[in-house]
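All protein chains but one are shown at their positions in the complex.
Here is chain A:
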């Protein structure tokens, strides 16, 4: 299978695209949260805000042929892998033009055209799917890589250890990307995870890395190297990305001081925000001016506002669609 050359981070364009993608995720989430708070969105959603450098750092090291599996907290992965606001907001609002014709919603967005095999509402539910995609690549001699995103909470699922074992036995081109945001739903990770997460992967002989998930360049740099090694048959790999979710477990989880303090949230937002950090770097390195960045932010904000307005006005699927797509032809 022919592949585009993996993107490099060595030029201005790539850096600006990474910044743009992180801002697009944050902006998407801010708008999604507003839709929830104003009761315009059916159901709930799980915000990715705060974790942008993880999805962008990883997905910018992938091509459209590379696959990802995503999670219930999946909007970030979806945007980072190339999805459009319009189809995403339509999906969140259950509209016909959504990526899944309104049948999946926030927790099941899939974007086949960019290799996103879908968000998954079962915690850890996509670990088998990601590993199977990698098995298919190996059997067919395809050189694409699959990244399996999951949270720290999902490391408590037995499936992870079954598939890591097989991936290691068979050298599959899969990267297990554990987004450790410190909380397993409403419980501190230290209360649910014994020992070290990377050591669990290492027990299978899988090379494991701990990386600052708030540093998009660090994430991207490491992922590029691992993706290249996966393509040479040196996979699998395990990444633990230390990150933080700014919102609660979901948008409705507002009063959360019983499990984490406002001071802690403030500290991450003020001192470790991935977008603020990278913006400072871009200006400092002379890659962009404050004005250029502000203009980019404004443009993204407008894209999001337009997409929300479009999605709000878009039609729902016809009732006749309810029993379509139960079975494929």
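Everything that follows uses one rule, which is that a contact is a pair of C-beta atoms (placed from the backbone, for glycine too) under 8 Å apart; a residue touches a chain by one contact, two chains touch by 3 or more; residues count from 1.
By our rule, contacts and distances are computed from a predicted model.
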{"item": "Per UniProt record, name of the chain withheld from view [\"Alpha-ketoacid dehydrogenase subunit beta\", \"G-protein coupled receptors family 3 profile domain-containing protein\", \"2-oxoglutarate oxidoreductase\" or \"STAS domain-containing protein\"]", "value": "\"Alpha-ketoacid dehydrogenase subunit beta\""}
{"item": "Candidate in contact with the missing chain, chosen from A:130, A:175 or A:314", "value": "A:130"}
{"item": "Full-complex contact with the absent chain, from A:102, A:248 or A:274", "value": "A:102"}
{"item": "Residue of A:199, A:276, A:309 or A:324 touching the missing chain in the full complex", "value": "A:324"}
{"item": "Sites on chain A contacted by the missing partner chain, in the whole complex", "value": "67, 69, 98-104, 108, 110, 112, 117-118, 120, 122, 125-137, 139-140, 146, 158-159, 162-163, 165-166, 169, 324-329"}
